[in-house]
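Here the complex is missing a single protein chain, while all its other protein chains stay put.
Let's turn to chain A:
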Amino acid sequence: MKKKYLFTLFICAISFFVLIGCSSKSKSASSGGEGDGKEQVTLDYWASWNPGSVEEEKTLAKIKKFEEEHPNIKINVELLTFDMMHDKLIASISAGNPPDISWGLSEWFGELNRMGALLDLTPYYNEWSDKGKLNQNVMDSLTVDGKVKALPQYLGIRALLYHEDMLKEAGYDAPPETWDELLEMGPKIKEATGKEAFGITGTTVRSSQELLMYLAQSDVSIAQKMDDGNFKNTWADNPEEMKRATETFQFYKDLLNEGAIPEDSKTWGWQELDTNFAIGKYAMNVDGSWMKDREAENPDEMADVKIAPPPYNTKPATFLEVSPLYVYGATEHPKEAWEFASYILSEEWQSDIRPTNSPRTDVVSDSQWGEGFTSLTDTGVVFPEVPLGGITQAMQDSIARLLLKGEDPQDVAEWLSKAINEDLKKNGILSE
């Protein structure tokens, strides 16, 4: 009898958990009844701001305002980290169920575009009264064959950040303008302060962004669009380009050999790079305006930080991280999605939430964290619009081959050139 009772209890427990656990609300309806003669629309918006941050507070207030001004549109926000977002986007796009709008990395642009996931925003963009207010260089990076495929929601332009006091301690009044000057300063800063002059990343997406920038500073790109509309890494076809690519890898090697970078920075990711700079463990790095937030956490160590253009080899260049706002072709409400996307790009939103890193030419902060970065926009380089998963991984691997395995810079340049073309071929976009 007791056993029977236990068995019944067991079955009840299952039913209880199944019923309680699964009595969740289902996916929000994307459209509902009529209100003020307009269809009620819910837009799914996937974003990646810091939970609990001032940015979140301001953004939610702006979304609330938007909903009040557009009573037929409701914004359903889902907060995700970028790592989570990419996998989730790929799964939902493959299932034909992406959100209406999402944040994303510029590295995903080629991949999402080739999947046919992005809405052609050209007709809406052309009729938008503020279209002249966006930086052309930035818009070009989101335009494919004359079609606007995404919008820039903020810029993560990179500049040289340096601890002025450390440089002064070593007898320097100004930061380096070229790679040679930087390499020359390395041992002197080390001698005077006991700390390394510079920081780099050897892992995470930041390292491929840095490598792209250093290659651009040597006037080479990882893949060029050819006449047939496809792409190719041309280093192997052009000895001059191969020489310049090799110089870039030699620069990495020199930084390490000359003691200009900490020994362990060859395996740093962005967290180590940013944190170690913020706590004053080395003198300079190429970083973004988000480092301003570290002033609050490390006010003493960050007090002497100044901003300058990144040192270069033959051509001034910096990485222009355009953070795209993707609007998906599968949306059932493209007009409403555009309404919201264009509100995010409005002067009101941008000057409140993106005062220092806006893609708008009329939103520029006077502080060094604003002007210091946006003044570099014209020298900005972006990734080519090709699927980048394999290519950025190959770029990270090339740094590991160079700094961890100690391979020869020319061998590494040749290897990377081949790896990039193999990946382009795998994606069916290699120009033969």
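As a convention for this text, a residue touches a chain if its C-beta (ideal position, glycine included) is under 8 Å from a C-beta of that chain, and two chains touch if they have at least 3 such contacts; residues count from 1.
One rule holds in what follows: contacts and distances are computed from a predicted model.
Peer 1: Select, from "Carbohydrate ABC transporter permease", "Ferrous iron transport protein B", "4Fe-4S dicluster domain-containing protein" or "biotin carboxylase", the UniProt-recorded name of the complex's unshown chain.
Peer 2: So, among "Carbohydrate ABC transporter permease", "Ferrous iron transport protein B", "4Fe-4S dicluster domain-containing protein" or "biotin carboxylase", the name matching the hidden chain's UniProt entry is "Carbohydrate ABC transporter permease".
Peer 1: From the list A:Arg244, A:Arg294 or A:His333, pick the residue that touches the absent chain.
Peer 2: Among A:Arg244, A:Arg294 or A:His333, only A:Arg294 touches the chain that is not shown.
Peer 1: Which one touches the absent chain: A:Asp44, A:Glu196, A:Glu336 or A:Asp423?
Peer 2: Final answer for the missing-chain contact: A:Asp44.
Peer 1: Out of A:Gly202, A:Gly280 or A:Pro311, which is the one that touches the chain we can't see?
Peer 2: Touching the chain that is not displayed is residue A:Gly280.
Peer 1: List the chain A residues touching the unshown chain?
Peer 2: 3, 7, 10, 13-14, 17-18, 20-22, 24-28, 44, 48-53, 78-84, 87-88, 90-92, 94-95, 97, 270-271, 274-275, 278-281, 288, 290-291, 293-294, 297-298, 301
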